[in-house]
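Below you'll find the structure, written out as structure tokens, and then a few comments.
A single protein chain has been omitted; all remaining protein chains appear in their positions.
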Amino acid sequence: MDLYGKDLITTQDWRKEWLDEVLALAKDMKKHRYEEPYTEILKYKTFFMFFYNPSVRTRQSFEAAATELGGHAQFLEPKAMRLKSKDKAGETIEDAASIMSRYGVGLGIRILEDAVERYGDGEALLREYAKYASIPIVSMAHDKYHPCQGLADLMGLQEHMGDVKGKKIAMMWGYSSMVRSWSSVQEDILLLPRYGMNFTLAYPEGFDLDPGVVETAKKNAEKAGAEFEITQSALQYKDWRFTSELNNLTNKAYFIHPMPVDRGNEVDDEVASGPRSIIYDIGENRLHAQKAIMALTMARGWK
Amino acid sequence: MDLYGKDLITTQDWRKEWLDEVLALAKDMKKHRYEEPYTEILKYKTFFMFFYNPSVRTRQSFEAAATELGGHAQFLEPKAMRLKSKDKAGETIEDAASIMSRYGVGLGIRILEDAVERYGDGEALLREYAKYASIPIVSMAHDKYHPCQGLADLMGLQEHMGDVKGKKIAMMWGYSSMVRSWSSVQEDILLLPRYGMNFTLAYPEGFDLDPGVVETAKKNAEKAGAEFEITQSALQYKDWRFTSELNNLTNKAYFIHPMPVDRGNEVDDEVASGPRSIIYDIGENRLHAQKAIMALTMARGWK
Partner (left out) sequence: MDLYGKDLITTQDWRKEWLDEVLALAKDMKKHRYEEPYTEILKYKTFFMFFYNPSVRTRQSFEAAATELGGHAQFLEPKAMRLKSKDKAGETIEDAASIMSRYGVGLGIRILEDAVERYGDGEALLREYAKYASIPIVSMAHDKYHPCQGLADLMGLQEHMGDVKGKKIAMMWGYSSMVRSWSSVQEDILLLPRYGMNFTLAYPEGFDLDPGVVETAKKNAEKAGAEFEITQSALQYKDWRFTSELNNLTNKAYFIHPMPVDRGNEVDDEVASGPRSIIYDIGENRLHAQKAIMALTMARGWK
């Protein structure tokens, strides 16, 4: 299996065997952190991180990933890029992507809902970069998907539960005082059912996801012999919080969250810091999953 | 002596033998710059620099320190961090510190008076990070202390004068057209008397330092058999400048300054660029002292 040169815009674009290879490598990299040959994979090489939206975890984990692979991540923001837009003369994506392909070995892009005019424009932008770049494009979260979060979630669940086939996951999605992107939820409803998880998605009225993605999620579940269900509980809009009481109704469920967590509003402190919370493990897995993706798509000959 | 894992928020928290070890290592690193084993100490590892306040020297010297130890310093600013504040939902320090502990090996924080509501809040913030992080927290200057400047000052004085015990230091503190933090002065009045220097602190009315710190400084001096004196000269508020005339009254005193220097207002050019000015040596020592601190607290097994 040669993943060299492949873009990763959503896990849905990738075959399950490819994802399995990423997960296996990520787990080995976690065990052998800072060890050869992993520390040599991107030596002297540049990975570009292009942030249309700022980020905490994503920037920290991608930059650390490049460092741990022996390379260097360049931090880019659009304000310095002089890119063409509807109202302003500037450089085309063709030119920007072509030149970055000469300087670096990979390009990560983050562009969420609030940085685009219409839902889907972020996805289209990534695919336009992918068209012109001769190096791999990796989504660092965009308006539609967040493949690295999905893989980190799956990796964390596998670490704590073993094979996830037939296991149940309930995901709540709703109002938050912090801006939230659909990207993580939409990635998870696509990815986790492919691994056979029975998925229940709960959200209040007005928080529907992209119907096309939901449709694909259902097909993924069906194909894997898993269940996929959407539910709208009687909870009011702003009461939509994962409480200790709700948690007690579960059979010792693990708690996951893409972070940052708005404690007290989205979830009770007792849950977020509780013994079954695996949010830090999954946060750490972002690093390992991304290292594995970068190693497999942006370098060759190190295995 | 194992300093691995220790926070450095002020030198006052550290035993004198620990500081001696830092100084000895810093001097050796200065002599053997870019040489093994020093260049391998942080190899493939991430040091986080979190700047609530911007900085010149501090950013340059910490980033170069990480590079020279073989590692990489990530530059972080709060605007991208989505941290919780009184008025805004966001991530808790518990969560931010926990995740950074998974990605990196150390965290430097800079937060001065103008970035906090009340004097002491910066110190409290560092200590809260230290509580939740499993990696060492280093002050890159905060509202109360500046341990790295203190150590660089001491190192420079030792290099030029040998043992500083019984030597006299006079420090002026007063109005400047540039914003000045108490951090450097307060660190020096604590640290230099511990090494036996006779300390005279001079400032105009209205420029009192933290009384608790002054109290501790006096105790430090007493314990080391050194003198500690505060004086308010007859100089007017804005005349508070170190002139060539004042300099001529000294017995060929060395001139030190934490930089940036506001030449012409704070000090005469003849002094700042004069033969007894050691400001560049001390500026350079920031690098070496910080490398030593990072090597001792953030890595293990290289000695």
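Going in written order, the chains are labelled A and B, and every chain counts its residues from 1.
In the analysis below, a residue touches a chain if its C-beta (ideal position, glycine included) is under 8 Å from a C-beta of that chain, and two chains touch if they have at least 3 such contacts.
In this text, all values refer to a predicted model and were calculated from it rather than measured experimentally.
The residue from A:102, A:118 or A:303 that touches the chain not shown here is A:102. Think of the hidden chain as still there; on subunit B it touches residues 34, 39, 54-57, 59-61, 63-64, 67-68, 70, 72, 75, 176-178, 259-263, 265, 272-273, 279-280, 283-284, 287. Take subunit A: the residues that touch the chain left off the picture are 43-46, 48, 71-72, 74-76, 79-82, 84, 89-92, 94-96, 98-100, 102-104.
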